[in-house]
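With one protein chain removed, the remaining protein chains of the complex are shown where they sit.
Order as written gives the chain letters A, B and C; numbering starts at 1 within each chain.
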Amino acid sequence: MKIIYFAWLRERLDKTEEEIELPSSVQTVGELMDWLKTRGEEYAYAFDNPKVIRAAIDKTHVRPDAKLAGAREIAFFPPMTGG
Amino acid sequence: MKIIYFAWLRERLDKTEEEIELPSSVQTVGELMDWLKTRGEEYAYAFDNPKVIRAAIDKTHVRPDAKLAGAREIAFFPPMTGG
Amino acid sequence: MTLPREPVRIVVGPIDTAAETAFVAAASGVGAVVTFSGICRADEKGETISALHLEHYPGMAEQEIGKHVEQAHKRWPLLAARVVHRVGRIEPGEVIVFVATASAHREAAFAAAEFIMDYLKTSAPFWKKTEGGGKEAWVDANEKDDRAIERWK
Partner (left out) sequence: MTLPREPVRIVVGPIDTAAETAFVAAASGVGAVVTFSGICRADEKGETISALHLEHYPGMAEQEIGKHVEQAHKRWPLLAARVVHRVGRIEPGEVIVFVATASAHREAAFAAAEFIMDYLKTSAPFWKKTEGGGKEAWVDANEKDDRAIERWK
């Protein structure tokens, strides 16, 4: 599954995107954040406060309880500050 | 006293302004409209429906009960349609 | 920029809306600029028109608009506000009135522009006459405009 990062999440992870094979236990966006946190120091730092992190599945905003099944692209990013 | 007319009031009276010596019985804007109405056919036509006519004394909106004392310039005009 | 400094002006020719916008945007600390352009439509109450003729009460028109621009400055943290109203013959597609407001944030700029337009419509002495189809007619005032100002009271 393709995961994309923006703004300070991208900087903390030092990557714009990655392809990851998810364990079958990871079913929702929230579970994905919890699982990513265990992948190393930089992930623990990036996902330190998951409550402030927003997510999108295939370019549509989703909540942490959104199911990952069928998703092609998951994006994680901080609250938006455009305009 | 100087009286100015705008829009269809100006057209009905065929004049933009005039200097008029008012009788001492005319004390308010409303009384002035009633008195003007008696000055001829074109005035009767112009002030036919005084309720829709607005007035200003020295370039400030006033109501029909406004006193004329001290006024330099009275303007009569239809409801405004700028913008 | 060679625009006059006066924040409220009545003009006879076309309005340079880009220059007016740039003028308010150049004020120090501006983060939001809102503009309103009132444009001459090609029809009035379903009738095709070839032009509008705008008449005004010189002196009082500037004064009435200026009073409401001042009130807008008191109600909102504006950094700049400008109003230009055109008079004379105006053809469809041309700008009749232009308002530009600038503030640090968008709420004040939006509210002030609406406030100024609402009061301009009901209190500034301008009158529109239509030209078209060989006849002329004075435009009737809009009751909706009288109701619009209620929200600011």
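The definition used in the following text is that contacts are C-beta pairs under 8 Å (C-beta built on N, C-alpha and C of every residue); 3 or more make two chains touch, one makes a residue touch a chain.
Everything numeric in this text was worked out from a predicted model, so none of it was measured.
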{"item": "Contact list for the unshown chain, restricted to visible chains", "value": "A, C"}
{"item": "Contact with the hidden chain (one of C:Val30, C:Ile65, C:Ala124 or C:Val139)", "value": "C:Val30"}
{"item": "Touch list for subunit A against the chain that is not drawn", "value": "4, 6-8, 56, 59-61, 75, 77-83"}
{"item": "Positions on subunit C where the hidden chain makes contact", "value": "17-18, 21, 25-26, 28-43, 93, 104, 106-107, 109-110, 113-114, 117, 148"}
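As a convention for this text, only the chains that are shown with their structure count from here on.
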{"item": "Identity of the chain that, by mean CA position, is farthest from subunit C", "value": "A"}
{"item": "Subunit B and subunit C: spacing of chain centres that average the CA atoms, whole Å", "value": "26"}
{"item": "Interchain centroid distance [CA atoms averaged], subunit A/subunit C, Å", "value": "49"}
{"item": "Distance between the centres, which are taken as Cα means, of subunit B and subunit A, whole angstrom", "value": "73"}
{"item": "Residues of subunit A whose C-beta touches two or more other chains", "value": "none"}
